[in-house]
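One chain of protein is taken out of this complex; the other chains stay put.
Each chain gets a letter, A and B, in the order it is written, and its residues are counted from 1.
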Amino acid sequence: MKELLSIQDLHLNFRTFWGMAYVLDGVNLTIYEDEVFGLVGETGCGKSVTSMSILKLLPSNAEVSGKIIFEGKNLLELSEKEMKKIRGRKISMVFQDPMSSLNPLFKIKAQMSDVIKLHHNISKEEALKKAKELLKAVNLPDPDRILESYPHQLSGGMRQRVMIALALSFNPSLLIADEPTTALDVTIQKQILDLILELKEQYHFSVLLITHDLGVVAETCDRVGVMYAGNMVEIADVEELFENPMHPYTQGLLSAIPDPRYKKPLKPLRGNVPSLLDPPKGCRFHPRCDFMMPVCKNKKPPLVEYSKTHYVACHLYGGNKNE
Amino acid sequence: MSELVKVENLKKYFPFKEGIFSRKVRYLKAVDGVTFSMEKGETLALVGETGSGKTTTGRTMLRLYEPTDGKIYFEGKDITKIPLRKFKKTRVQMQMIYQDPYSSLNPRMSIFNIIAEPLRELKYGNLEEKVLSLLESVGLRKEHMYKYPDEISGGQQQRVAIARALGVNPKFLVLDEPTSALDVSVQAQILNLLENLQKEKGFTYLFISHDLSVVRYISQRVAIMYLGKIMEIGSVEQIFESPQHPYTKLLLQSVPIPDPKDKKKRKKLILPGEIPSPLNPPSGCPFHTRCPYAKEICKEKEPEYVEVERGHLVKCHFAEVIK
Partner (left out) sequence: MKKDEIIRVLKIMIRNKLSLLGIIIILILVVTAIFAPFLAPYPKQAEGQPNLEEKLQPPSSKHWFGTDYMGRDVLSRVIYGARISLLVAITVVGLGLLIGVPLGLLAGYKGGAVDAVIMRTTDIFLSFPPLLLALLISVTLGRGLVNAIIALAVSWWPWYTRLIRGMAVSIKEKPYVEVAKTMGVSNLKIIARHILPNAISPVIVQGTMDMGSAILEASALSFLGLGVQPPTADWGLMVSQGKDYLLNYWWYPTFPGLAIFITVIAFNLVGDTLREILDPRLRRRYL
């Protein structure tokens, strides 16, 4: 497998009203070509800001350090002008709320053809033709009617399809989907997720799927990264993660979610997600961890390779299992 | 067991005008003839997609909306007949827990004042003691008493909202997606808390949700709503293990399952299309536009309920035919 994007030791702080927030604390991850990588975690774990850092769409009160290597270049060092060539072209993004990325005052036709025209340098007619093809590709019935509609005339699912069509218009090599189905009903969620997988086979891009829903991860992803309070705590192939979760946090998450197939007792994690203004020292999970050892309070465990397909950041596993 | 709440042919129509200048008033039939009853101490889940009318049903049952038609019995009395002025006493026994805990707590009041407010109305003696015991019964501590809502986590906010409701000794609680704004690890805490409180105090819950995994966990009976009508109602086993209505079947198929091995076993069945606008509901069976088994009769005639098993009602012309 060829590496497509690699994040190395990404740190991110926000200056806020309440003080400095330590949002990302050394995140590492690699996305390979032609795979669906799921990034899971709870509110404030840093999964969304990780994707925002990739596109350098961070607010002005952010301080970033580390490396994000894409096609041999460190994105964090690129100028805004160079980023524009990557954003939307090589890396596209689909957000949770498509309404916020569409201008309510213009028809879909205008919004789509503008973007396509701008980037491909083609005439308006050609752009419209391309737009229609894209809408067909995302299984929207009656593309002509869609093009003549305003965003509010479309349902949430249709708007999300339009956003996916737009994201596809440049054959991106990476599609970042940030909670793309959270605002949608389950039946529509299923349609959109299946569509993304279908398009991925067709257009050969990788997907970075950001979600809080482990069910969605199980059904769509090839590999998964679990984040907690700004740290990557575990990365594994999806089946391995669900079958043999190693990090106590991952184990806790899996035993806390209900299963639609049968009623199983839920074992909630103790306590709450820590404040990033004053995160716990050492391993950030230690105050909630059932297996806490003295070392966890002082030393942050690094993400180590447990096997070729399984990485975990926890002192329980000491380091490389071969050692 | 005895019956606590019963709803008969409940309807809630919202009037709206076609356009700014139009005189014609039309009605949005948010709830259109809903009938069910609830035993003391049981949890009935009301499940549906956006626009199915599940929340409106819950709110109308508490007369937060005045019903357009139909009867609501609480302890045998039809509460729609009680004038609003005299309704206070009954209303206190029927409480609601909201989806977004933060918006259900006044951000300018301390936790103590939030919980004490209804107690002051009831002229409680030792407020401090009572508030503390309420906090403890939802798993909070004294140190939380003088904090403000934005200083505690979402899960703790929901606990405070529950404690406040407990203070007035309700019998019936409408839980409107009480965990959907919370993280999965916290969701399990709240679900367990709700279950324990029910066991302790014999509460009756109407659990409104779109999340079938949660419904599977918390409820004894389930009602599936679609466009203001109940399509299928039965025990949780009946609905999840032998769903009869095509909508229920497809809805269950769409639920993501947190087990990657499961996806290979399952056949791919996607519920096509989207829920039609309740402003313009389809004729006959409301589901016929998306139903793979729809026949001519479904477009023309609204199906009656068929009791396929004891307590298992299905609103479908072909309930007994489709297997």
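Everything that follows uses one rule, which is that a contact is a pair of C-beta atoms (placed from the backbone, for glycine too) under 8 Å apart; a residue touches a chain by one contact, two chains touch by 3 or more.
Just so it is clear, the model here is predicted, and its values are computed rather than measured.
Q: Using the touch definition from the top, which of B:E3, B:D78 or B:E117 touches the missing chain?
A: B:E117
Q: Just one of B:Y27, B:Y73, B:Y148 or B:Y305 touches the chain that is missing; which is it?
A: Among B:Y27, B:Y73, B:Y148 or B:Y305, only B:Y148 touches the chain that is not shown.
Q: Looking beyond the chains shown, say which of B:L64, B:L279 or B:I297 touches the absent one.
A: Checking each option in B:L64, B:L279 or B:I297, the one touching the absent chain turns out to be B:L64.
Q: Among B:N9, B:S37 or B:N106, which one is in touch with the chain left out?
A: Within the whole complex, the residue contacting the unshown chain is B:N106.
Q: Could you list which residues of subunit B touch the chain missing from the display?
A: 62, 64, 88, 91-92, 94-96, 98, 100, 103-109, 113-114, 117-118, 121, 148, 161, 164, 168
Keep this in mind: only the chains that are shown with their structure count from here on.
Q: I'd like to verify one number: the distance from the centre of subunit A to the centre of subunit B, where each centre is the average of its C-alpha atoms, in whole angstrom.
A: 31
Q: Quick one: in the complex, what on subunit B touches subunit A?
A: Residues 49-50, 153-156, 183-189, 191-192, 210, 212-214, 216-217, 236, 240, 250-263, 268, 270-272, 274-275 of subunit B touch subunit A in their complex.
Q: Quick check on the complex: what are the subunit A residues that touch subunit B?
A: So the residues of subunit A in touch with subunit B come to 42-43, 155-158, 185-191, 193-194, 212-219, 238-239, 242-243, 252-254, 256-264, 266-269, 272-273.
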